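The following block contains the structure, expressed as structure tokens.
In this view, the complex is presented without one of its protein chains, the others remaining in place.
Right, subunit A next:
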Amino acid sequence: MTETREIRREIRIVGEPFDPATLGAALAGGEDVGAVVSFAGFCRSEGGTLAALELEHYPGMAEAEIGRLADEAVARWPLARLLVVHRHGLVRPGEAIVFVGTAAAHRGAAFAAAEFLMDFLKTRAPFWKKEHRVDGSDGGWVAAKDADDVAAARWAE
């Protein structure tokens, strides 16, 4: 028998800067929420050499794929809320690229679901990063990391 739970689940693909602190705060509250985990990933300057990251995405599939990951997270852990925000377009050093927030009754589910979502976002969500350097040169496309595949694989049963 499936337990019916009311889950506020939201996915946003945005072209403008966003504030992770505000998003994290908004996940708190509600009598059923005992734990909120929020993760934000930011653009580094790579020692002052990087002017911006250009994030290309596959409109439609990005939302759909993160939605499928969110469905899986909700099926695996008892979550009260789930929010994923991902930037596209030009992202400057210091700006947030991704936000994953989970709210649950207890911290175990919130931590695990957030980490699961990040690991699979890295390997499944259709986004690609291109580097623009401060000297005006094209830094090329960021290569996928084997370590990200290893991180995602550990969730397999």
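The working rule: contacts are C-beta pairs under 8 Å (C-beta built on N, C-alpha and C of every residue); 3 or more make two chains touch, one makes a residue touch a chain; residues count from 1.
Following the convention adopted for this analysis, contacts and distances are computed from a predicted model.
Enquirer: Would you kindly match the missing chain to its UniProt protein name, picking from "Molybdopterin converting factor subunit 1", "Peptidoglycan D,D-transpeptidase MrdA", "Flagellar hook-basal body complex protein" or "Carbohydrate ABC transporter permease"?
Expert: "Molybdopterin converting factor subunit 1"
Enquirer: Since one chain has been left out of the picture, which residues of subunit A touch it in the full complex?
Expert: Per the touch rule, subunit A residues meeting the hidden chain are 41, 55-58, 60-61, 64-65, 86, 97-98, 118, 121-130, 141-144.
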